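All protein chains of the complex are present and in place, except for one that has been dropped.
Moving on, here comes subunit A:
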Amino acid sequence: MGLPTPEKQEKSIVTEKTRLFITFWLADFLFALPVEEVVEINRSLDITPVPQAPPYVSGIINLRGQILTAIDLAKRIGLKREREAHHNVIVGREEEPLSLLVEQIGDVLEIPVSQIEEPPEVIEGLDTDFVKNVSKLPDRLLVILDPEKLFKV
């Protein structure tokens, strides 16, 4: 899956102040992460379970020789997952990269900064600790996750 290049982003900044987000599905939520946080997206990779690891850790994956921790994102953010999460969203440019397991990948969305809002105090069925912002899309709420919180052990 091709990702938009930074130049494209800059161009859009010139015309209208927007931000690009990678979106993905977990349960009935549409989540988003800023595009600059995402390294790549992979379909199912073999996960080797790590016994005695924290419950939200699915195991480790082999990404071209690099061993990454695979996080069961649903468990991490207190969500009840209904389907298998097969997709790996690899995040972390600065930090040690992580793989977030999600059910399905959504579109890349360009969202005007003006439409990025503070999250409400409660989102039903979700631990709002990990939510940085939300954006009201025509048909649903886009939940923008806080990568920093996800990285924290």
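Basically, a contact is a pair of C-beta atoms (placed from the backbone, for glycine too) under 8 Å apart; a residue touches a chain by one contact, two chains touch by 3 or more; residues count from 1.
The rule is short, and it goes like this: contacts and distances are computed from a predicted model.
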When you check the chain that is not on display against UniProt, which of "histidine kinase", "Urease accessory protein", "Octopine transport system permease protein OccM" or "ABC transporter ATP-binding protein" does it turn out to be?
"histidine kinase"
I'm checking contacts with the chain that's been left out. Which of A:23, A:69 or A:133 qualifies?
A:69
Absent-chain contact - pick from A:60, A:100, A:131 or A:144
A:60
Hey, which subunit A residues sit against the chain that's not shown?
46, 48-54, 57, 60-62, 64-69, 71, 96, 98, 153
